[in-house]
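See below for the structure under consideration.
Apart from one protein chain that is not included, each protein chain of the complex appears where it belongs.
Just so it is clear, A, B, C and D label the chains in written order, and each chain counts residues from 1 on its own.
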Amino acid sequence: MDTNLALILVLTPLLGFLVNVFFGKSLGKTASGAIGTVAVAISFVVSLLLFNQITSTGKGIQVTLFDWIQISNLKINLGFLLDQLSVLWLLFVTGIGSLIHLYSISYMHDDENMHKFFAYLNLFVFFMITLVIGSNLLVLFIGWEGVGLCSYLLIGFWHKNQDYNDAAKKAFIMNRIGDLGLLIGMFIIGSMFSTLDYATLKTAITGATNLNLPLLSLAALCLFIGACGKSAQIPLYTWLPDAMAGPTPVSALIHAATMVTAGIFMVTRLNFVFDLAHDVQNVIAIIGAITSLVAATIGLVQTDIKKVLAYSTVSQLGLMFLALGFGAYEVAVFHVITHAFFKACLFLGSGSVIHGLHGEQDMRNMGGLRKAMPITFWTMLISSLAISGVPFFSGFFSKDEILLTAFHHSIPLYVVGSVASIMTAFYMFRLMFLTFFKEFRGTEEQKHHLHESGSLITIPLIILAILATFGGLISLPGNSWLNHYLAPLFTKVAGEEHHLGTTEYTLMGVAVLGGLLGILIAYIKYFKQDNFPESDENITGLSKVLYNKYYVDEVYDAVFVQPINSLSKFFRDYIETGLSALVFGLGKVTNEIAFQGKRLQSGSIGLYLFVFVLGMCAIISYIFLAQ
Amino acid sequence: MIHIPDFAHATTVQVIFCFLAFITVITAFLTIFSRNPIHSAIYLVICFFSIAGHYLLLNSQFLAVVHIIVYSGAIMILFLFTIMLMNLNEQREVHRPRITRLGAIVSFCLILIVLITIFINSKPIVGEYDSTGEDFQSIKVLGKILLDEYMVPFEFASILLLVAMIGTVLLSKKEKLNK
Amino acid sequence: MNTLIAITGLGIFCLLFEILNLRKAIVPFTILGLLGVLAINFCEFGMEQSYYNNMITVSKFSTSFSSLFIVLTIFLVALSHNFYHNHPTKISDYVAIKVFLLAGAVAMVSFGNLAMFFLGIEILSIALYVLAASDRLNIKSNEAGMKYFLMGSFASGIILFGICLIYGAMGSFDISEIHESALSAELPIWFPIGMILVVIGMLFKVAAVPFHFWAPDVYEGSPALTTALMSTLAKVVAIATLFKLVSGMNLIASLDNQDLLHTFEVIVVVLSIASMSVGNIMALRQVNVKRMLAFSGISHAGFMLMTLLTVSASAGVLLYYTAAYALSGIAAFSVILYVCRDHDNEDITNFHGLGKTNPLLAAILTGSLLSMAGIPIFSGFFAKLFLFNQTIQAGYIGLVIVAVINSIISVGYYFKLILAMYSKEPNQERTGRPFLIYATAVISIALNIIIGLFPSLVLDLLN
Amino acid sequence: MNVSTILIILLIGAFATYFSGDKLASKVALLFSLAALGCSIVLLNNYNAGENISVINSWITQPKISFALNADGLGLAMVLLTAALTPIIIFSSFGNEYKNAKAFYGLILFMAFAMTGTFLASDGLLYYIFWELALVPIYFIALIWGNGDAEERRKAVVKFFIYTLAGSLFMLTAFIYLYTKAGSFLIEDLYKLNLSAFEQFWIFLAFFLAYAIKIPIIPFHTWQANVYQKAPTVGTMLLSGIMLKMGLYSVLRWQLPLAPTAAKEYMYIFIALGIAGVIYGSIVALRQKDLKKLLAYSSLAHVGLIAAASYTLTLDGLRGAVLQMIAHGFVVVGLFFAAEVIFRRYETRNIAEMGGIRAQSPKFTSMFLILVLASVALPSTFNFVGEFTVLYSLSQINIWFAILGGTTIILGAYYMLRMFQHVMLGETNSKAFADVTLNEGISFAVIIAVLLFFGFYPKPITDLITPSLETILQVINKN
């Protein structure tokens, strides 16, 4: 029964993918969209069933299908583990997934390759589910790389534009750098414990007496590198903003709500490993904090609506890692969930805007859309409030918990996190003001066509806005359902809840004030003062640095890409030809000897006989006179 | 070691041997150095006669006679005939590079020195040369050996001559070309 | 002995046929006759016997090599039909000379007395001088004949001198007597010197470095069929005779007795390496196919010389090697004869596009070249294998490595010809499918492959 | 029924194809190759049922050489690879018109015959003979039916031939030397030898030269790219799909067990060489303008990794190497076929002249992409199974080997995706590109099916090869 359920869960999206790939074109756009959506919806229903089962029994379900890879000391099954964590992830993956599928039916309706879009989305869901429910690291890795592939396919969905293809390629390769880390981490763990299975691993680690801690830390570090790649942390974050080249639903689903949280999932999954590696945890926290700050500063000046959201995503992910670094896995998970709601909503909203403006993404050419697109405006406003940490929206609770945790562990990191939060509030409302208020700054043509999007687009927005508002309820401070639910996963005392004392309330207040401050600045700057961002060439000073993302892409290009390319050229033009010439050279030398030899063969009998006699003398004298 | 003849007490045989050897070597050299092929041929004939003298000295009269007939007679006539036929008597050799001569002299010296050294180094033959007293080189004995023991080679030599004959004919025969 | 008599008789019959005006029957009759001789020869196999005061000694060695010679002669006579098409009046002479040459060859491997050896080698040589010069209006042929003659008689002189010294040491020309007294303690130095001189003379005949200079010039200048004869039959005869001289007169043991063996082996190794290397390297830049095969022959001589290091065990290997080499040579030359019949040279350009115009012949030439290069299933590979095996067992691993490097170089020029046949466009029409040439080519390459697949057939004859 | 049946089928097939005439040749060849495939599957069945399918007959008495074919799991796996790829390769060529097709297809079957023999032979000399025999057909295939400038092709092909022959002749010398020690060429007898470390070193080196050139391992690879580029695609497929596996297989079967001490002592050097090949090949592949050359260098990188794994002398390493050999065999054949499909339509292999194909031929794009992804070892493809095992085994030797070797998954993705982008994506190409035909599609589909199936379920192959690899390891570790 469980096996069947798990298989239905996994295979339905795959089936959707196959149907769409092979028959999508002939089925027509609506049908293929419907198939895609239904496939994910079925998975969602199954997830609900499983959720029900888990909450009632409290035990995870282990499903083993068959042996997959055999290695001398470790045997890897293709199996699934359905426990609290995975089912939780399943719920929002398939849930938000269904919504975004629904949204896409309308959004992508004008695209000739719509069936492919749905095929890829389904494939993505398939891999994401595999990632989440895999019972060991290697099955996770299937999903891990699989979602990377889908990300590649979907970023480069409009394949005629080579810039988009470049972005897709970049995403894939950066992910792969992380994947190598993940693989190495797996190798170390595999050789240490002879298993990659979560359950066995957990018993092995918790039961072990004298662990090789440095080695385990190394493994944890490697795993974290993997997480960095997938969840866009420094130094591997640059792919995510570029990934906005893909259609907006993709950005919402993959690059905001689900795939990028895989790193957090993996770290949470292996919490028992990371708990033992304190140095690595510190590294995670620091990197998370820095990422969130850096991304937030860049987000301050971006003018592309999706870029702003992308940097916001990176920043939020950084916050989650900050939490992970302190061992507060449940906090990070909580933020993952709330973030999935409001960020998906924001992306879909921005998609709605872009859709309404026929592809315009530059906020400098927007403005005043509030009236034309009220539903979009309101849902986005709610989500912006949520992300800014305005009280009683979901983001308020989750972000606050992270900052609280940070405060308890490290004041500097708390400061960094808080600054990032303030900035978040600022740039989010900068976005809101630039987009929805004032007068429309686009062309007349666009203005003429302004309209609210269709119901297939607005319904998901509304649902997500509701979730963004009330999502915080699952883990209220002091009475957290989530913490209890996740407790069986963690070795440490399940979610040491912060007692709500004065400090906590003070900090809450500071956070709220910070958020409001950000909003206020944005209000003054972009609503009151009627500023709006300069065109590209007029940006100067610090803004220019920020606008150009600290020139990180350029630095990477100069430090890694260009050297490899020139090395490649050097190898191709010199080493290869040199080696080749060496081999040919042997032949040439022999040939040259032959050429000289031909001159000795002069045709003169005298010479021939002379050599004859000399040879004879040499032989005779060597044999008889040598002694 | 080289057995140096004691000239003061040289026996007749020794004197004859030295004389003949001298003639042989000198005429052989002259054969090579003569500009005129006819002269060369004449010197060669003298050389052959001196060799026949050696044969006589070694008491093999039949062989000496045959030698004179074959070499001085047949072969030399063949040479002379050819020289006449080609009208070569006054032909000067065209440019003969010094390097060739040098090479020839070097190899001559070399091979001579090597061979002589080896034979000098070899164990000398000591004691008397045995003389069985039996007749071993009269025509009678030779005939017996040649036609009895060495019958097969004798017959086989005929094939050799046959081949040479066919060959010579083949090389000189004119034919109608029916191309 | 019967073989020798039969061959001689056959030669005389050839001459008679000319007189009786039965020219057309000469080639078929000779082939049939030679097949008969082959049968006679087979009957003698296994009978160790000596004839006429030990003038001829029939042994396994002599009969098996004789069979090889006879087979080769059959092929060469078969090829004569087309080759001498324009010389109807001379065909009997040509065929007769070849048959007598065979007689000389057989005498050289079955001699029991140095007189027979000397006469045999002279018959062979004189026949070859004549054949080399036989295209009398062609200056190249004349030159080839002259060069071969001059150097050949020079070498004969040295062989004769060697025989003389052997006689001086032994007082006999008889092989078995020499074999016995070769080990005596009071042996004068004349014997090894004489033997070395004889060996040098034979090295000239097999065209080993540094006595090889005649070979390319003579091969190039001679009529193609004569070149075929020289590069197959003559070379095989010479090396077999050399082997028989060294083994039959107990040279190795005798040298060992006098502490000269080591230096002799050094000489053999050096000459073998030199021959292989010079032959292969020089062949690289040749454009004339006959000349190229001459150098290839020199290198193969180098390979065959390796058998002299393991005289006691390698008779079978030598037989196998020579058979493989000669059969592939015959196959190659029959194709060359076909391709170059209307040309006055044998340049590689003549072979352009043969793969397209005559795929069968091209395949045969390819096969024979692959065999010479030592690519498996062709017997050339096994020949090299057995040879290397034998030599490594004797401890000369360095020599084998040099030989291996040489094999690699040799591929370079063998493949030049293959490339010309397959990757260039045909530059001429090639008409006519002369039966005898095709048959010879096919049969010889088939024999080559057969002894490749079943090496024991040949190898076990002498083991 | 024993393993010689496959050989007989292929050999008869080669001749039958040649005599069937130009028109029928391709079909006859396909038929016989399928027969060989069927036969090998039946044999696999029999083998699994415990039947003895080996052959041993004495062939040459002095020196003692036997006609010995032994099919253990490893050998059978490689035979199956050959038997499965040959029909695919033949079938993939149906879209081309070849001059003198009878000879062409005959040579292909003959080559399959020789390669199968190499995988089966258990007598050193027989093995060597098959090894060399495989070289001759590919020489002619590349020479006569190749493409590009004739003079350059000639140069490249001759270089290839001489180079590989050079290597293998040293191997022959080593074999003969072993024979003088063992008195037999049979592999069991050779395994029993106890050679001194010095002897082993030289023998190891002689074998290494042969295999390093064939595989190829840097710096002996210079023949590869040119030959791959110049050969007709069928030839390239044969070379890259099967022939270079001959080298890798031989490392496992012959080189390591015959010189175990040397193998252990110099292990690190050879692993490092293999890994250097990975990095070097990947980097050079980045800047290739010719599609087939790029694939050639990618192949260099992949086999470098396999070779490195083979030299680890661990069960994982050997097993991973074999798995990866098979996976790489399929994927590389598929990739070269994709290059050929493009060539059939555009008459070019220059990447710069391609691009924008995706819009015109979605099916082809998908298949090509799957192959590209398999080549970069995306999990769920067979290549991942192999690569994971290989990297794991390397990590057990030294973690740095795994890290450096693992760069292949980054660099591989880089050059493959870059290639894919420039070949397939971008603005729709002005030249029309017809989507894959049914025949082409079938070839792709079969390859992809194999890759995906074994990607999830490699157990049958693992079970097949593991016992024989264990035997080999026992020989290696006997003292």
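Here is the rule we use: a contact is a pair of C-beta atoms (placed from the backbone, for glycine too) under 8 Å apart; a residue touches a chain by one contact, two chains touch by 3 or more.
Here is the rule we go by: contacts and distances are computed from a predicted model.
Remark: of the listed names "ABC transporter substrate-binding protein", "NADH-quinone oxidoreductase subunit K", "Cation:proton antiporter" or "4Fe-4S dicluster domain-containing protein", the one matching the undisplayed chain in UniProt is "NADH-quinone oxidoreductase subunit K".
Taking every chain of the complex into account, the omitted one touches A, B, C.
Of the listed residues A:N212, A:S455 or A:S602, the one in contact with the hidden chain in the full complex is A:S602.
Where chain C meets the omitted chain, the residues involved are 114-115, 118-119, 122, 126, 129-130, 133, 136-137, 139-140, 142-147, 149-150, 153-154, 156-157, 160-161, 163-165, 167-168, 171-173, 216-218, 220-221, 286, 291.
Considering the complete assembly, chain B touches the hidden chain via residues 2-3, 11, 13-14, 17, 21, 24-25, 28-29, 31-32, 37, 40-41, 44, 47-48, 51, 54-55, 57-60, 63, 66-67, 70-71, 74-75, 78-79, 82-83, 85-86, 88, 91, 93-94, 96, 100-101, 103-105, 107-108, 111-112, 115-116, 119, 124-125, 128-132, 134, 136-137, 141-142, 145-146, 149-150, 153, 157, 160-161, 163-165, 167-168, 171-172. Residues touching the missing chain, restricted to chain A, are 598, 601-606, 609-610, 613 (touch as defined at the top).
Convention: only the chains that are shown with their structure count from here on.
Set against one another, B-C and A-B show the most C-beta pairs in contact at B-C. For the pair chain B and chain C, the distance between mean C-alpha positions equals 31 Å. Centroids of chain A and chain B (each the mean of its C-alpha atoms) stand 103 Å apart.
Residue positions of chain A touching 2 or more other chains: 587, 607, 614, 616, 620, 624.
Along chain B, residues 118, 121 each make contact with two or more other chains. Listing the residues of chain B that touch chain A in their complex gives 100, 103-104, 107, 110-111, 114-115, 117-118, 121. For chain D in complex with chain C, the residues that touch the partner chain are 59-63, 103, 125, 128-130, 132-133, 135-136, 140, 143-144, 150, 153-154, 158, 161-162, 165-166, 169-170, 172-173, 176-177, 179-180.
Of all residues in chain C, those touching chain D in their complex are 316, 355, 359, 370, 375-377, 381-382, 385-386, 388-389, 392-393, 397, 400-401, 404-405, 407-408, 411-412, 415, 419, 422-423, 455-456, 459-460, 463.
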